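One structure coming up, written as structure tokens, with questions to follow.
With one protein chain withheld, the remaining protein chains of the complex are depicted in position.
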Amino acid sequence: MSASPTAITADVLDITALVRIVEASGIGAVTTFLGLVRDHNQGRRVLHLVYEAYEPLAERALGRIVDESRVKWPSVTLAIHHRIGRLTIGDASVAIAAASPHRADSFAACRYAIERIKQIVPIWKHEYFEGGDVWIEGATADPDDQAARDAAMRLACA
Amino acid sequence: MSASPTAITADVLDITALVRIVEASGIGAVTTFLGLVRDHNQGRRVLHLVYEAYEPLAERALGRIVDESRVKWPSVTLAIHHRIGRLTIGDASVAIAAASPHRADSFAACRYAIERIKQIVPIWKHEYFEGGDVWIEGATADPDDQAARDAAMRLACA
Amino acid sequence: MRVAIRLFARLRDLVGCGELEREAPPGSTVGAVWNGLVADYPAIAPYADSMSCAVNAEYARMTDPLADGDEVAFLPPVSGG
Partner (left out) sequence: MRVAIRLFARLRDLVGCGELEREAPPGSTVGAVWNGLVADYPAIAPYADSMSCAVNAEYARMTDPLADGDEVAFLPPVSGG
């Protein structure tokens, strides 16, 4: 597993290793988030997913999210790993760890991170379900879209 | 480590094992929280902590929190392990995992759980710091105190 | 009747013991047992305003009556998490 705070990786995600990356003296709270592949989506029985990324830009977008978080929550240390390639039901597609002296900030930054990932990181989910396959298309990625940032901030356990 | 969803334990807490307890088919999101022993508290340099519990009541109080969560977020599966005994800086004193089909509920239930733990679980922290030691006393435990429940709910990433 | 008393954290330190037994008249309340304890250990009196109590490892009220063999616990404000 990558020891970098941000990574796009084909490796299995390891939440304990991610926590180790953000741990530091003075830390009292770590909030983590794992996104897992669900067995159903919009009424379809999902068989597996293939995640694809525009890797260099995806890495930069993760770094941007870390920077945005640092501006809002200076005491939070954030790590984000997103998996690519073939994933089966129950596999973790994304893992986030947010460490801070106090818990309010770790919860907020962790939630903000997953919302922003879904908005601006160039990764695509190819869903293979019983009876076919489909590219999932979510948000038009625009890191400068202030309305999207505001929406993520509102959800950030404020 | 205990495979039970709730436990008061002297063992090292293992967040990956806790996630495994709550994982199930249909789960798309897992939020976890780890409380770690900080090196400072209220200006004191902390050396180590000793956590003590009234174990049978503490186990029941954890079960009560799980029940309260189930009423509010029926789709969430919650696991809570609290460590007792001697802990040093950086050790995890509490680990929570909340799994649900969608992330809003997993964040909310996880935050609610840590707030309620601090309100109603009969566990006490004995802080040994540079120059002395002190029993930390927080909340008067009253599981029926509706104002306390409401306060926890307000913080639950609503 | 005979009741077992459990004390925790600083309450235990003030009394110097975490497990005691006391004789009490049948039907005594949790509060009556507490008052008897305060008579023996005046230093714990201030906890009357901030502590919780439990009977047989269930949260209880100071007005709850006790039965022979009950375990009553007095709990300082908690600090888990």
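Here the chain labels run A, B and C in written order, and each chain numbers its own residues starting at 1.
In the analysis below, a residue touches a chain if its C-beta (ideal position, glycine included) is under 8 Å from a C-beta of that chain, and two chains touch if they have at least 3 such contacts.
As the structure is a computational prediction, the values presented were derived from the model and not from experiment.
Undergrad: Counting contacts across the entire complex, name the shown chains the missing chain touches.
TA: Per the contact definition above, the missing chain touches A.
Undergrad: Looking at A:T32, A:S69, A:S93 or A:S106, which residue reaches the missing chain?
TA: Among A:T32, A:S69, A:S93 or A:S106, only A:S93 touches the chain that is not shown.
Undergrad: Tell me which residue among A:H82, A:R111 or A:R149 touches the hidden chain in the full complex.
TA: Touching the chain that is not displayed is residue A:H82.
Undergrad: Where the complex has a chain not shown, which of A:M1, A:L47 or A:A141 is the residue touching it?
TA: A:A141
Undergrad: Residue by residue, what part of chain A touches the chain that was omitted?
TA: Against the left-out chain, chain A lists 35, 51-54, 56-58, 60, 82, 93-94, 114, 117-126, 135-144.
Here is the rule we use: only the chains that are shown with their structure count from here on.
Undergrad: Quick one: report the Å distance separating chain A from chain B, using the average Cα coordinate of each chain.
TA: Distance between chain centres: 24 Å.
Undergrad: Mind pulling the chain C residues that touch 2 or more other chains?
TA: Nothing qualifies.
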